[in-house]
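Every protein chain except one is present and positioned as in the full complex.
Should a chain be cited, it is by its letter among A, B and C, assigned in written order, with residues numbered from 1 in that chain.
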Amino acid sequence: MIALGFYVMWSAAKAVNFTFGDIFMLGGVLTVVLREMGLPLPMAAAGAILIAVLSGAVIERVFVRPFNRETNAIGWMLTTIAVGTMIESATTATYGALGRAMPTPLMEAPVRIGGAGIYWQELLLPVVLLAMTVALEGFYRRTVLGRAMRAVAYNRVAAGLVGIDADRITMLAFALAGGIGALAGFLVAPIVQASASMGVVVGLKGFLVAIIAGISNAPGVVITGLVYGVLEKFIEAYLSSAARDAIGFTLMIFILLLFPQGLFGRREVQKV
Amino acid sequence: MKAKIAGWLALLLLAVLIAGFPWLGDLIGERFPTSYELRLVMRAMIFAIVVIGLNLLVGLAGLISLGQAALYGLGAHVAALLSLRAGFSFAESMVFAIAIPAMMGAVLAFPTVRVRGVYLAVITIAFGLIFVNVLREWVSFTGGASGLANLPRPTLFGEQLTALRRTNFNYYYLILVCLLVAVWAQYAITYSRYGRAMRAAAQSENASRALGINVVGIRTMAFSISAGFAGLGGGLFANLALFVNYETFTFNTSVQLLLMVILGGSGTMAGPLVGTTLLFTATQFLQGLGTWQTFGYGLLLAVVLFVMPKGVVGSISGLLTRWTTRSRPRATGTWPNWGPGMEKVTARPDEAGQATLIAQGITLRFGGLTAVNGVNMEVRSGSVHALIGPNGAGKSSLLNVISGFYKPTEGQVTLFGARLSARTAPYQLARLGVARSFQNTELFSQMTVLENVLVGAHSHFQSGFAETVLRLPRFHREERAARAEGLRLLDFVGLSEFADEAAGNLPFGHQRRLEIARALALRPKLLLLDEPAAGLTHGEIDDLIGLIRGLADRGMTVILVEHHVDMIMAVSDRVTVLDYGEVIADGTVAEVQANPKVIEAYFGQGAKPGAPVLAA
Amino acid sequence: MKPILTVTGLRVSYGRIEALRGVDISVGSGEFVGIIGSNGAGKTSMLRAITGVVKPAGGSVCFDGAETTGEPSHRMVKRGMAMVPEGRMVFADQSVRDNLVLGAYSRIKSDPGGVQADIDNTLTMFPRLGERIYQQAGTLSGGEQQMLAIARGLLSRPRLLVIDELSLGLAPKILDMLFPVLIELNRKGLSILLVEQMASYALAVTHRTYVMENGRVLMEGPSSDLAHDDRVLDAYLGRRSSAAV
Partner (left out) sequence: MSRTPHHSWRRALLGLGALAGVTLAAPAQAQRAQPCIGASWELTGPLAHFGFALRVGVETALAEINAAGGVLGQQLRLVVYDDVGEPARAVDNGRRIGERDNCIAMLGGFRTPNAIALREPIDEMGLPWVGVVSAGTQVIEHPNGRNQWMFRVSMKDRWVAPFLVNTAVQRSRSGRIGILYEGTAWGQGALPELTSAMRALNRPVAATETFNIADTDMTAQLIRMRDAGVDTVMFWGVDREATNILRSMDRLGYKPQIISAWGIGVQFAQTAGPLAEGVIVAGTYTWSGQLPERAQGVLARMQARFPEIRSPADLLMPSGTANAYDAVYIIAEALRLAGRFDRTAMRDALYRVNYQGIVANYAPAFERTQERMDAILPASYKLLVFHNGALIPLEQSPHGQPRTN
C-alpha cells in the first residue's frame, strides 16, 4: 500500500519522497491523538487523513517542486529525508517515543482458522488495498483528472500544451499519495501500535518495493508488495527470522540487476 | 595558478592548526584540550577521510551512494576482526581494512553497468541494510549488537598508538597524516585524466564512450577508490574506539555522509572538509536542543539545501567567481587554422586507397520498426563520404552502428581491414581511431573548453594510476604534452580565447567547433560528423567545408551526415542517399543529383520549387 | 484584417546562448502563415516562447489583443492557442480516444457534449484515427501520430493552431494527405502558424511566409512571391549569397 503511494507520487512528479513513511506514521499517530481528544474513530481517521493530504500537498509545493526542476536528483532526495527527520523527531518530542494502542472493534477477537488465526482488521487490509488498486486504476483510466496525471507523468511539456497545469496536477498527486499513506497508517496502527518510529522501516521498504516493481505500474506495485510480504513470512517460517531482511534485500538487488527497469517497468531505448 | 598556491597555503595553515591543537594547553597554560576535544577532532578527521572518498564518487563520477556507511563499517570490522581474532598487526590489518572494502566497492560498481540514479541509490541502500543485518545476526563472528570490544591497542614500529601526551599524541598525528594524504589523493585524481574521465562519464556518457573512455571501468574505479577511503576511515575508527558494533554504520550514517558531501559542495576540493566540519560541529551544538535536536538537525539540512543547493563551497566560490571574473571580450579566431603541430593530429591515416569502412547488409530494428535495412556501403580512405536523406531516413542510426553505439540486427562492418565482432564497444572503436560528433552536440557542459579537448586525449596517456597519484615525471610530461596539443586544437578551431570558459556557455556555433576539436584530439583515422553544419551560419559552413577538405587531403577519412545540399556538393567525393533505411542512390555528387528518386524522396510531388536543386 | 498574434522583438536564450535575437512576426486572424529556415535558425525556440513552454528573455507576445508574454502554456490553451509540438508528443501510453479527450482538457468539464461532437468531427476528418480509436497512441505510425497530434490540438477549439515541423520524418505521400486538411481547416476560419523545414511545402500551402536565419527574420512576404524568389531558394538551399549574410 505504501509502495502504491510511492507509485502515485512517482507517476506524477518522477520524484521519490522519503517523507512518505512519516506521513504513513502521521496517519496512525494523528488518529490516536484525535481520538484522545475525544473524537469518534471515523472522525479521527478522517481528520488524520485530511491533515496527511494537506501535508502531502505542502511537501510537494515547498520541498519537492523547487528541486524537481534541477537535473541532479540528490537535491530533493536529501531534502525529503531532512523533512522526514523533522516530522519524525517532532512527533517523538510531542507525542512521545513509545507506541500507543489504537483499539478498534475489529481488534477485539481474532477469527480462528484451524490452528492459525487472524484479526478482522488484518483481513480488512488486503480488501481495502484491493479496493484502492481498482479505484486507482479506474481513476487513471476513466476520469479526466487521472488521464491528466498520466499525461503529466508521460510528458510535462505536452501536457502543458493541451492545457494541463502540470504543477497543480503534481501537487494533487502528492496529496493523493499522502491520503493513501495516512489511510494505510490508520489501518495498520491497531495491529502495530501507533508510534513515531512506525514509519521508518515501512517507508524504506515501501520505497524499495515500489522501485523493484518498476514504479510506473500500479497493479505491478501492489503484486510485488504482497509477494514481498508473503516472501518475508516464508523466510521467517522456514529459514530464519533473523536473516529475513538480508535475504529479502539481496533478492531485491538481484531482481534489479536482472530487470533494471523493475519487474513490471517498461525499458526505454537509449537515444544517441 | 595564484589561486592554486593560495589553496595549498591555506591547506598548510589548516594542517599546522590541527597539528598544534594538542599542545594548545601548554600555550594557554590550561588543561585543554582534553581527550574529549582530541577525540572529537580525530573523529571529524576520520569522517573527512570517508567524505573525501564519497566526494570523488558523487562529485566526480556523479554516482549517488546511500550505502557508504556500510563500506566504512566494513573497513572498521575488517580491522577489528583481524587484530582481534587473527592477531594481525596494526599495519597489516589496515592494509586489509582498505583493500577489502575497495574490492566490495568494485562489486557494488557492477550494477552501474545496468542501473542508474534512483535505482542505483536503491541498490546501495539495500546493500547497507544487508550489511547491518548480517553484522547484527552473525553473533558468533561479529559479536552481534554487543559488537567487538577490547581490541588490542594498535602499535606501529613498536610504538603504542594513542592520542595521549605520553606518546606525543602519535595516533592523532597518524590520522592527520592520513587525512592529508587523502586530500592530496583527491587533488591528484581530480586534476588528472582519471578525474576528467569520471566527470565526463557523469556529464555525457555517450560522448565519453565515443572518446575512448571505458565508462564501466572508470565507474568501477571511482567506486573502489571511494570505498578504499571509507575503509581507511573505518580502520582508523576501529583502532581509535577499540570497540565496533553495527550501530555506528547504519543508513542514517550513510545519509549523514552524503549530506556532508552536499553541504560542503560536491565536486569541490575543500567541500568535504567544510561539509564535515560544519555538520560535525552542528551535531555537537544541537545537543543543547535536548529532545528537539533531531528536529533542529533536519531543519538545518532543509535550510542549507534551500539556501545553497550547490553546497557551501560551491555556492560561495560560485558567487566569488561571478564577482571577480569580469566578462572580457573574447575574440573568436578564424578556422580552420592549420598551425604548426597540426600534422600530429592526422599523423596516422589509414593506408591510402584502402577501403577504410565496408558495411555489408546492415539492418537495424528497434522492436517493430526497421531503421536501417540491408545497407551496403564502402568508404575509401582519405575520402569524404556523405550520407544524405530526409529526416528519419536512418542516417544517424547507420552512423551509430558504425561507431558501435547500436549493434546491427544483421550485417557486418569491416573497419581498417578488420571485421568487427558484435561485442566491440564504442570506446574500443574510438581507440582504434574512430571519432565522431553528435547531431545535437554532446559536450561536457560543466567542464572547461580545454578540459573537453583533454578528455579526447584520454586514451593517449601511458602513465598509470599510481604514477598519476604520485605525480611522477612521466605524468607531468604527458599532461604538459596533452595540454599543448589541446590548445593547438583549440587554436585550430579558433577557440583558444575560450579555453577556460565552461563549454556549456559557448554559443551554438562554437559548441560545434569544440566538438570537432574534441573529436580530433583522438587523432582519429576515421571521423564521423553528424549534421555538423546544422545551425551554423553560411560563413561558418564555408569554413567547415574548408576544414573537412583539409583533413581529408591530409589523409583522414570523413563520413558526413548532412542536410545542407550545397555543402555536400562542395566537400563530398562520394554520396550515399538513404530513404526509409534503404540506399536509394550511391555515387558521385553529379550522379546523385541527376537521380530522380533522390528528388522525389527529398521534395515529394508537391514540390514545385524543387526543380532548382538540379541547377545547384 | 486585424492580427490574432503579434510578436515584437522576441528574444530567447538558453544559458548564455541566444537562440532568438529579436523577432517580429504577426498572424492575421484567418491567415495561414509559414516560417521556414534551416536547422537551429530559431524557429522552434520562437514557437516555444509564443506558446509559453519557455519564458522569453525579452520582447512581447500579444495574442488575441491580450498581452500574454511568458504565460504558461496551459493558460495559452485556455486563451485559444493550440500547439502541435515537434515530434508530436502524443501520450503514447494512452488510447487514441484518451489523447483526444485530454486535448479538450480545458473545456471537458464545461461542455462534455460539445467535446464528444468535436471528437466525432475530427474522426471524420481523420478516418484512420477512427479505425484505431482504442489503440494505444504509441502503436500508431508516424503519420497517424501526427494526425492524432493535430486532432488533439483542435479539440481545445483553438482560434490559432501552431504547428512545429509537420513533415518531420514523414513520407511525402502522408504529407500530401495532411496539408489539404490544414488548408481546409484554414478555409473554415482557423488561423494557422506553420513552422516547416521543407520550404517547398510551406510555400505551397501558406499565404504568407517568414524566412528565419540565426534567430532573426531574414525576409517576409506572400508565399507565392517568395516561392520564386531566388534568395529564398538560396536561403532554403543554404547556398552562400550576399543576401544571406
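Methods note: a contact is a pair of C-beta atoms (placed from the backbone, for glycine too) under 8 Å apart; a residue touches a chain by one contact, two chains touch by 3 or more.
Predicted, not measured: the structure shown is a model, and the values here were computed from it.
J.: Quick one: jot down which shown chains the absent chain touches.
T.: It touches the following shown chains in the full complex: A, B.
J.: Among the options B:F32, B:W338 or B:F366, which residue touches the chain absent from this view?
T.: Considering the complete complex, B:F32 is the one touching the chain left out.
J.: Which is it among B:G53, B:G75, B:G105 or B:G147 that touches the chain not included here?
T.: From the options B:G53, B:G75, B:G105 or B:G147, the contact with the absent chain belongs to B:G147.
J.: Which of B:S317, B:T441, B:Q511 or B:S572 sits in contact with the chain that's absent?
T.: B:S317
J.: Could you tell me which of B:V78, B:L180, B:L257 or B:L273 touches the chain that is not displayed?
T.: Within the whole complex, the residue contacting the unshown chain is B:L273.
J.: Mind listing the chain A residues that contact the chain we can't see here?
T.: On the chain A side, contact with the omitted chain comes from 89, 92-93, 96-101, 103, 110, 112, 115-119, 191-193, 195-198, 200-201, 233, 236-237, 241-242, 244-245.
J.: On chain B, where is the contact patch with the chain that was removed from view?
T.: The list for chain B reads 2-11, 13-14, 17-18, 21, 24, 30-37, 39-41, 43-44, 136-137, 139, 144-147, 149-150, 190-191, 241-243, 245, 247-248, 265, 267-271, 273-274, 277-278, 280-281, 284-285, 287, 290-291, 293-294, 312-314, 316-318, 320-321, 446-448, 502.
Rule of thumb we're sticking to: only the chains that are shown with their structure count from here on.
J.: With centres defined by CA atoms only, which chain is the most remote from chain B?
T.: Farthest chain from chain B, going by C-alpha centroids: C.
J.: By CA centroids, point me to the most central chain in this structure.
T.: The most central chain, going by mean C-alpha position, is B.
J.: For chain A and chain C, what's the span in angstrom between their mean Cα positions?
T.: 41
J.: Please work out the Cα centroid separation of chain A and chain B, and write it as a whole number of Å.
T.: Roughly 35 Å separates the two chain centres.
J.: Mark out which residues of chain C touch at least two other chains, giving numbers and ranges.
T.: If we look for residues of chain C contacting two or more partner chains, we find none.
J.: Which residues of chain B touch chain C in the complex?
T.: 390-392, 504-508, 531, 533-539, 541-542, 563-567, 580, 600-601, 603-610, 612-613, 616
J.: For chain A, which residues are in contact with chain B within the complex?
T.: Residues 16, 63, 66-67, 70, 72-75, 77-79, 81-86, 88-90, 92-93, 204, 207-208, 211-212, 240, 242-243, 245-246, 249-250, 252-253, 256-257, 260, 262, 269, 272.
J.: In their shared complex, at which residues does chain C touch chain A?
T.: These residues of chain C touch chain A: 51-53, 72-74, 77-78, 82-83, 85, 89-94, 98, 101-103, 105-106, 108-109, 152-153, 156.
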